[in-house]
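The following block contains the structure, expressed as structure tokens.
Heads up, one of the protein chains got dropped from this complex, but the rest are sitting where they should.
So that you can tell them apart, the chains are marked A, B and C in the order they are listed, and the count of residues begins at 1 in each.
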């Protein structure tokens, strides 16, 4: 059994990690911490776990994190870079669901996240946890930078095209829509039900923190810098990301076959048949990314549709997938539950 | 392995049965039928099942239903009473998720359902599949009348009080609220998104078909006739029923202890601590009924709050629970997934 | 023109007052205050008002409130009782949309609202602003206690029966459901979209602040104390209250005719035909209360369905209705817009 700890379990990625790890047959959940709610029963905050999770939130100062095989950070940006090094030095493997180790260019990271980085050396050693790209490196990684939700949907959607060099990477467009849980479980006015329900808006058009992360990933695939216009939107779903991706064709091939081939061996990427329109609910609560490839009216612009559940393949599920790879489990272990539809 | 067939798999209870049965470790799903969609891939209608369910809908006339150990009817009212007898006679056990075998008074059934009953003799032999009441009879039943969604939430909420004879059963009030999936996957105007979203209404106040079913169940518990005012409402959820139950106290006891004691051994009924308010989402996609007991201002009226997922404990999950009991499986097998929250 | 001021314009009742008053042909909106947002354009906070409202939020300390004919308090409980007396003494008429002047029993108010009352003498002089009850007194009132949202829906639903003395007032049940805007525009976790969407729950079953207000109103109608069980619920609507009311018949009369007669002259109460089920959306954004009268299965329990828009007839619209009465306008002036459906 893998001994697991969770730091910061009171947000949506925290409770989703709990849901997945409690049901994981090879995991022994040792501790879950919360500075603010130490001592409270986890199931008092999340009654969905009543009768199944007896843990209390523990104070991170006293919790036995060093005795874990792996610790998940489900904390705000800036926490893991402070606390992970001590655990790493103690031999604990770490999966950070926040952004602290995602961007290898420290100056770029500091610009977008507005703080000085506390441990640039671990950034260099971290592995970006997108299994479809880095499966081999993940196996032996000590520190995983779990990808952001938008970056997962957008990169998986563009990847076959960018790797194959068949679209113009200097002018990619990613029009992405996210459910409201993506904003986290924070008491903020703009994500109140009465504000976000029956409403649709773009946000962060001038620049969203996931832009440099996506650009970095796509540049690695392209073997050179890419140009990307990324527009995120808030849509009245609880869960779900839908990325609509536009790229201009530079080389003719069978694009459907390209996608099917690239993802043939991937357990969590489903390339749908031609003319499909993936729905976010078709992946609700599951670790799957569904993709459809379109070429409207046979023109020179490809449209790729890519959907994930932002809390699963976009966060906690992908983190567990990474853990499975790191500890030699079957990759689908604990992640094979069917989507909940309707 | 239990060989299973599903008749009528294109509605919400059908797809929910699929979700649960596909993940059930002791089930071999043999056939799923649909007259209208025979030949179509199940996963084309419900893309959430892509890659996991390879079945096609079969024509009920040619499907090997008689070779199954148990057949679930997820059909409209009036179908099972026509088709089940032949299967029953062939030794197949049957679980009907519709209402055909729920009401033992045939005249009463015919009044509420507006048709003549095709096989009254099987009504007499059917077992009402509420495990918390009829577990022993279910074990050996050949035909299960799976309870309705409202009846499950209301009966589980009132049961300890009615059995104990501590409230006035002549004037019970059940104010119940259902998510829209309870209306089925039918192309009807009033359940369109643009009609049912951001809207709340009562319906069927003059008389809803679940009224005689609830009244029958409570009367059996009370050992005599009961008086019930039942008002259902449509609320903009996909899944979930919340029953708010009112009863006047006739005998003082410790009501919280009564509930805790009555359900102590029940794996799927959770009596919450005093002052709790169960949320429908706390049971979303799970087979659990959560109940809270209130006595506002110490007055003479008890208020019971009871929530279920109408598609799970209110339909497909309870049907699988019944199957587990019938076939000697652990009762929680295939039903132990955690609720999806948020 | 009526010179109008609004104190506390950044919540939902504030912006709804703005919507109604800006379009009111006999109103000159002089000032709207906000301590926290003084100096900001109202239309920057509420872009729905862009191009139509040029006002900035003013500091309440410097705003010319004393120059107004009437001032609306759209503030949290406890503010108006501090600030209204000075305005009242200056001859300004005041309409308080909060609860400071609703309960005439000061000790009761202090118990439910958890603070000492700052001006009990004005409570005695205030008029409870339910026009269907107090129209004559409202005309000359200097201070209006605008009713709460639940109290409006519940009182209008029970009123004809209680006034006529035809139901048992010792055991009334009010099962009420509210949209989330009723909780205000406050940054609190439980009303986030990802918490309140696709979810339904009761709250405050042990005792909600609107209970004493409703009980006071019904007692005045009954000419004696009443017993009431009041259970509020949160439902995923932006706007709307649906009250389902239960009362046991003590005297036979034509209940439908009773309601039609009682409300025949009321412009904002619509008694629907028998067997109707009013929908909250049928009053969305309008100052109307729609009511239907049911007697299920001809039994001894009446079921009354009463719907309002909590922000309009349950708050800002009723406040404007009171203003119209106070200043001799046609009662429907500025309130005659049709509901927005769908």
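Everything that follows uses one rule, which is that contacts are C-beta pairs under 8 Å (C-beta built on N, C-alpha and C of every residue); 3 or more make two chains touch, one makes a residue touch a chain.
Computed from a predicted structure; not experimentally measured.
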item	value
Omitted-chain contact residue, chosen from A:1, A:107, A:187 or A:205	A:205
Contact set of subunit A toward the excluded chain (per top definition)	171, 173, 175, 177, 179, 194-195, 198-203, 205-207, 227, 229-231, 233, 235-240, 242, 244, 246, 248, 275, 277-281, 284, 294, 296-297, 299, 301, 303, 305, 307, 342
Subunit B residues that touch the omitted chain in the full complex	12, 179-181, 183, 185-189, 191-198, 236, 238
Subunit C residues that touch the omitted chain in the full complex	12, 15, 19, 22-23, 46-52, 181, 185, 197-198, 238-239, 270, 272, 276, 278-279, 281-286, 290, 311, 336-342
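The rule is short, and it goes like this: only the chains that are shown with their structure count from here on.
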item	value
Farthest-lying chain, centroid of Cα atoms versus that of subunit C	A
Copies subunit A and subunit C touch via same or different residues, half shared test	same
Separation of subunit B from subunit C, taking each centre as the mean of its C-alpha atoms, in whole Å	39
Inter-chain centre distance, subunit A versus subunit B - centres from mean C-alpha coordinates, in Å	36
Multi-partner residues of subunit A (at least 2 other chains)	12, 181, 185, 197-198, 238
